[in-house]
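Missing here is one protein chain; the remaining ones are kept as they sit in the complex.
Right, chain A next:
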Amino acid sequence: MRKTLLRTEKLCKSFSSGGIQQHVLKNLDISLMEGDFTVIMGSSGSGKSTLLYALSGMDKPSLGDIHFEDTNLSRLSNDQLAVFRRNNCGFVFQQIYLLDNMSVLDNLLASGLLVNKNKQAVAAKAKQLLIQVGLDEASWGKFPSQLSGGEAQRAGIVRALINSPRIVFADEPTGALNSASSSSVLDVMSGMNRNGQSIVMVTHDIKTALRGNRILYLRDGMIRGDLALEAFDLRHYDMRQTRLTAFLAEMGW
């Protein structure tokens, strides 16, 4: 039986701007299972990224609780959340956000050495992961600005995996990539999930969303739909696409 990894209870997030309170997330109760590839979809401004960053402990909820297994993230201090993130989470961003003053390898080690002090071991793991995502030795010493978008995002994925996180959060990881690069990045992510890696991904792209086995649809700060799919398999691509399209149509996409 699969166990629950992340669970929210009446999760609310509000922003205040110019004296006007805006409620972005409203009383969300969600459970995310270990090993799932959960995709959060919704129209612009529906609160997808806000939910992702709240779930990952990057941002604090205004009300409600977020439980990671037995840990209530809402009660952790900022520094405790940092330690939580380094030990349990990996992040893949739309803008990639590699540190532009460091080489690719250093970007990975800057994360890896936070958890494991053994430089050789971390470096070896980073290199192995880089090879796995198709980045050969020639790119390891390059700066992010010298990589293509796809290469940079694959390096970003390796950074997310370097500490063997319990869960990877991806915020529109293919949003800034062309179609070929998107495919290669998504293939890497699907492969990760096949190996048991839990992933939560925000996207508004149907092709990208098809990689998930659970689709949550967010509108006006509330979950309006929850679609369960089988694990991604290219052979059943059309059938998945039909189901997802129907679901989205139902949601008013």
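Here is the rule we use: a contact is a pair of C-beta atoms (placed from the backbone, for glycine too) under 8 Å apart; a residue touches a chain by one contact, two chains touch by 3 or more; residues count from 1.
In this section, contacts and distances are computed from a predicted model.
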*asked:* As a check of understanding, state which of "ATP-dependent helicase", "RNA polymerase sigma factor SigY", "L-lactate dehydrogenase complex protein LldE" or "ABC3 transporter permease C-terminal domain-containing protein" is the UniProt name of the chain not shown.
replied: "ABC3 transporter permease C-terminal domain-containing protein"
*Hey, which of A:Leu73, A:Leu105, A:Leu147 or A:Met192 is the one touching the hidden chain?*
A:Leu105
_Touch with the omitted chain, as defined above, among A:Arg7, A:Lys48, A:Arg85 or A:Arg240_ = A:Arg85
*asked:* Out of A:Cys12, A:Leu114, A:Ala176 or A:Ile206, which residue would touch the omitted chain in the full complex?
replied: A:Leu114
*Which chain A residues would touch the chain omitted from the figure, given the whole complex?*
53, 58-60, 78-79, 82-87, 89, 91, 93, 97-103, 105-106, 109-111, 113-115, 117, 119-120, 122-123, 141, 143, 145, 159, 163
